[in-house]
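Shown here: the complex without one of its protein chains, the others still in place.
Naming follows writing order (A, B and C), and every chain is counted from residue 1.
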Amino acid sequence: MSAIAMDAATLWWVLGTALTFLGLGVMLAAPALLRKLLAFNVMGSGVFLVLLALRPRGPDGVADPIAQALVLTGIVIAIASTALGLMLARRYHLATGRDSLPEDAPEGTDD
Amino acid sequence: MFLDALSTLLFVLATVFFCAGTIGLLRLPDTLCRIHALTKADNLGLGFAALALIIQAESLAAAGQIILIWLLALVASATAGYRVARRCVPVDPPP
Amino acid sequence: MNAVDALLALVLLALAVACLWAKTARTGSLLFITFGLLLALAWVRLGAIDVALAEAAIGAGIAGALLLDAARQFEHSPAGQNSARAPSPWPPSLLMLFLAAVLLYALSTIQPLAGDATLAVSAALESSEIAHPVTAVLLVFRAYDTLLEIAVLLVAVLAAQAAPSAIRASPKYDPALAAVVGWMVPIAVLVAVYLLWAGSSRTGGAFQAAAVLAGAILLARFSGQWPDADRLWQHAGVRVFGLVTFIVVGLSGAFTAGAVLGYPAGWTGGLVLGIEAALMLSIAASLLALFGWKER
Partner (left out) sequence: MNTVYTLFALVLVVNLGVGLLRVLRGPSDADRLLAGQLFASTGVALLLTLSAAGSLPSLRDIALVFALLGLLVVLAFVHEGDAIEGSDDVS
């Protein structure tokens, strides 16, 4: 694939790293709350990919059961916190009509 | 041996329909037209692939599950096409 | 098959970028759903079939419905223009690049080895009386974690309910949709029970089953079917049932098996299945509660 001899696991943890920091960057920089939540989820997926790809596979090609259990737990927690975040963002929007926090709002777009 | 050849043939047919579906999705001019690509070409492709895999299935239960999946996909995409089309077309049909 | 992996990874990366820089909240949500769909395929390629099943049900199904539901509200708001502003790039992205490079370097020096814990799992699998290793880890070896996870889910639900929920219009009746959903929902419920049962011997389990179950109820809800059954799900008792069952069985393990969250020999399979069934109902009800749905 490239200069580094890339096996399948390497491919996935490289992708995982890319997704993690894409997500983190957008989560920090984006003003809109919903975009922050999307970024949070992308970041989470990236972390899960790194976590799983780093574990060696079992003899039958099945991924490590402990890593799988951790990621499963993580997915459920991620959806719970996303739902909570969405709920807060919606209530905030209903109350103020904004979709981003005032200190994050870019100049001139905040009415 | 004959069954393998039959499966391969069905896979080739599935390839044709899947590619047609994807090309349709890209090339057709508007949303309503593009629904065709989803509901017709792609489901035929999936149907041929399912048929090819049923021939190779290791048990009756596996074959049954593949058929169920195909039926569900058919119904789901037909309904999806209908709902999306309703959204694109302004007039309600006469009661 | 490496070409399949590489292509899949590229598509995932493109989707993630498009999702994060999407013009509107709704476009972003749609792209995220597609991302989740393909991520499930990536999990399959990684051999993590349990995770793939959960991602297909939760990531692409439930999360998609949640996000689209929320995005609609932001779409119609006058301030919705704010989200059109893509994140302003430079200083953080340089930092991100630097951190990514550091992490990549660190990861490249790690030699993947089967750790002691992994070896312990495969050694102890025989005595745990559960054939599927992931289920054994979740409910036998790491039962504390799962117990607390359910508690966290309940806390999230409680917090979400502290904010009064938005009121939605009940959907218009559509005969064609009602007919389709009318036979799809029973199949989905059946699939949920099947996944729960499958979890004791192969891929499946409470989380995946719960997500499918919640999906089934949402299907019914979006088409305006079975409102009475839907109301039953909103009862708080359903949400805590799983946690209570888990705690009761866990505590009784102190007397019957000599350890809290232990299972008496010979009973593990049945008890775990019972706990998982209770958890399935509660997780599904909690996921539904997180939608904050209240009909007009």
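We take it that contacts are C-beta pairs under 8 Å (C-beta built on N, C-alpha and C of every residue); 3 or more make two chains touch, one makes a residue touch a chain.
These figures come from a predicted structure and were not determined experimentally.
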*Among the chains in view, which touch the chain not shown?*
B, C
*If the missing chain were put back, which residues of subunit B would it touch?*
4, 7-8, 11, 14-15, 18-19, 21-23, 25-26, 30-32, 34-35, 37-38, 42-43, 45-46, 49-50, 53, 56-58, 62, 65-66, 68-69, 72-73, 76-77, 79-80, 83-84, 86-88, 90, 92
_subunit C, residues in touch with the chain not shown (by the definition above)_ = 1, 3-4, 7-8, 10-11, 14-15, 18, 23-24, 26-27, 30-31, 33-34, 37-38, 40-41, 44, 49, 52-53, 56-57, 60-62, 64-65, 68-69, 72, 168-169, 171-172, 177, 180-181, 184, 187-188, 191, 194-195, 198, 202-204, 208, 212, 215-216, 218-219, 222-223
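Keep this in mind: only the chains that are shown with their structure count from here on.
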*Using mean Cα positions as chain centres, tell me which chain lies farthest from subunit B.*
A
_Averaging over Cα atoms per chain, report the distance between subunit B and subunit C in Å._
27
*Distance from the mean Cα position of subunit C to that of subunit A, given in whole angstrom*: 14
*Return the residues of subunit C touching two or more other chains; collapse runs of consecutive numbers into ranges.*
none
_Give the list of subunit C residues in touch with subunit B in this complex._
176-177, 180, 184, 187
*Using the touch definition up top, name the residues of subunit A that touch subunit C in the complex.*
1, 4, 8-9, 11-15, 17-26, 28-32, 34-35, 37-39, 41-42, 45, 48-50, 52-58, 61-69, 71-73, 75-77, 79-84, 86-91, 93-94, 97-100, 105-106, 109-111
*Name, in rising order, each residue of subunit C that touches subunit A in their complex.*
2, 5-6, 9, 12-13, 16-17, 19-22, 25, 28-29, 32, 35, 39, 42-43, 45-51, 54-55, 58-59, 62-63, 66-67, 70-71, 73-74, 77-83, 85-89, 92-93, 95-97, 99-100, 103-104, 107-108, 110, 112-114, 117-118, 121-122, 133-134, 136-138, 142, 145-146, 149, 152-153, 156-157, 159-160, 163-166, 205, 207, 283, 286-287, 290-292
